[in-house]
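A single protein chain has been removed from this complex, and every other one stays in its place.
Let's turn to chain A:
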Amino acid sequence: MYTEKVMDHFTNPRNVGEIENANGVGEVGNAKCGDIMRIYLDVEGDVIKDVKFKTFGCGAAVATSSMVTEMVKGKTLDEALEISNAAVAEALGGLPPAKMHCSNLAADALHAAIKDYHEKQEKKE
């Protein structure tokens, strides 16, 4: 059902955890539908210096969260905003059709975290 890559990211997820004093945090999904993804960013200048995640959800939810953190580390915010849910799924070698909609939200969580970062910066100014 899942590709080897999905199973690899599910079994050995990259960047699990929280960032203390993260300057951008994004959360999508809800417990009712069985998926919650939270992404923590440490942004310095315009670059994502560190990123971590916490996810409640199925194998695809965990794997996409892990994958997106790997994809954005060291990228600029503009580059990160260009990553789509579909690109994350593709990087994992694809997801089962049923999972494309319900559990493929990691890029949304990332974008929410970037939005949160921008909002926090504006408040500071």
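The rule we apply is simple: a residue touches a chain if its C-beta (ideal position, glycine included) is under 8 Å from a C-beta of that chain, and two chains touch if they have at least 3 such contacts; residues count from 1.
One rule holds for everything that comes next: contacts and distances are computed from a predicted model.
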UniProt protein name of the chain not shown, from "proton-translocating NAD(P)(+) transhydrogenase", "Septum site-determining protein MinD", "Intermembrane phospholipid transport system permease protein MlaE" or "Cysteine desulfurase IscS": "Cysteine desulfurase IscS"
Full-complex contact with the absent chain, from A:I36, A:V51, A:M67 or A:A80: A:I36
Among A:K5, A:K54, A:K73 or A:K120, residue touching the chain not depicted: A:K54
Positions on chain A where the hidden chain makes contact: 2, 7, 10-11, 13, 16, 18, 27, 31-36, 38, 53-59, 61-62, 98-99, 102-103
